[in-house]
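Below: one structure, written as structure tokens.
Missing here: one protein chain of the complex. Every other protein chain is in place.
Moving on, here comes subunit A:
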Amino acid sequence: MLEIRNLHATVDGREILKGIDLVIHPGETHAIMGPNGSGKSTLANVIAGREGYEVTEGEVLFDGKNLLEMAPEVRACEGLFLAFQYPVEIPGVANLYFLKAAVNAVRKYRGEPSVDAMDFWDLVQERMELVKMDESMLKRSVNEGFSGGEKKRNEVFQMAVLQPRFAVMDETDSGLDIDALRVVADGVNALRGPERGFLVITHYQRLLDYIVPDHVHVLFNGRIVRSGGKELALELEEQGYALYNEEPGRARRAAA
């Protein structure tokens, strides 16, 4: 459902992504790991359509459609979701109001009428329970004054309400205690299904105990230098990325 081919992207003229190839099929969950600054969030942002990233080569197809030509909101309406590494605070816009605007925007795009108020409330209640979010957060401004963990939970909550077909989770586990981690994982697992795909960016193998990936990739210096099964995450946890840093050749050999 997501095909990334030879993707090169620059920020301020500096090449960050140096030829990414990645194919994710419906029903699959892929994990990306890699050291700080390797380009993980850049990849997520390019997929979601954030300004300031220039794609200099390659393509990204979503269900065969050219994703890179779509405005960010169109990508979202097509069923793409990005759980932000750093969710933005938006003072003055109530969380619930924002969510309803988002749901209705997607419905409008699909030619459906606005969501029925009662149906929406039922959905919200149900999803709130799923991520164990407090009802008071609905009335508060989007992410304003939320703790780090609450912000991440809010991302998963939004995802659970919007029910995208493909979600990129950018370090949704960072800064979470073990209970919160489980909640986030439950939120993701509840959505997993044969029609949905996930790209989970993380630094910690521990998340992958809960969200068990089909494939793990190592992103290093703008390239996927290695791919493997879930056991790769364990290996990385033990050995770190030093291997890739010192001897790219050996890494490639190890990958082969």
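In this text, a residue touches a chain if its C-beta (ideal position, glycine included) is under 8 Å from a C-beta of that chain, and two chains touch if they have at least 3 such contacts; residues count from 1.
The rule is short, and it goes like this: contacts and distances are computed from a predicted model.
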**Study point:** UniProt protein name of the chain not shown, from "Fe-S cluster assembly protein SufD", "Xanthine dehydrogenase family protein molybdopterin-binding subunit", "ABC transporter permease" or "Ferredoxin, 2Fe-2S"
**Key:** "Fe-S cluster assembly protein SufD"
**Study point:** Touch criterion as defined above, residue of A:Phe98, A:Phe120 or A:Tyr210 at the omitted chain
**Key:** A:Phe98
Review point. Per the definition of touch given earlier, which of A:Met1, A:Leu162 or A:Val183 contacts the omitted chain?
Key: A:Leu162
Review point. Of A:Ala48, A:Met128, A:Leu191 or A:Val216, which one is in contact with the hidden chain?
Key: A:Ala48
**Study point:** Interface with the unshown chain - residue positions in subunit A
**Key:** 48-51, 71-73, 75-77, 81-82, 84, 87-94, 97-98, 101-102, 105-106, 109, 141-142, 158, 162
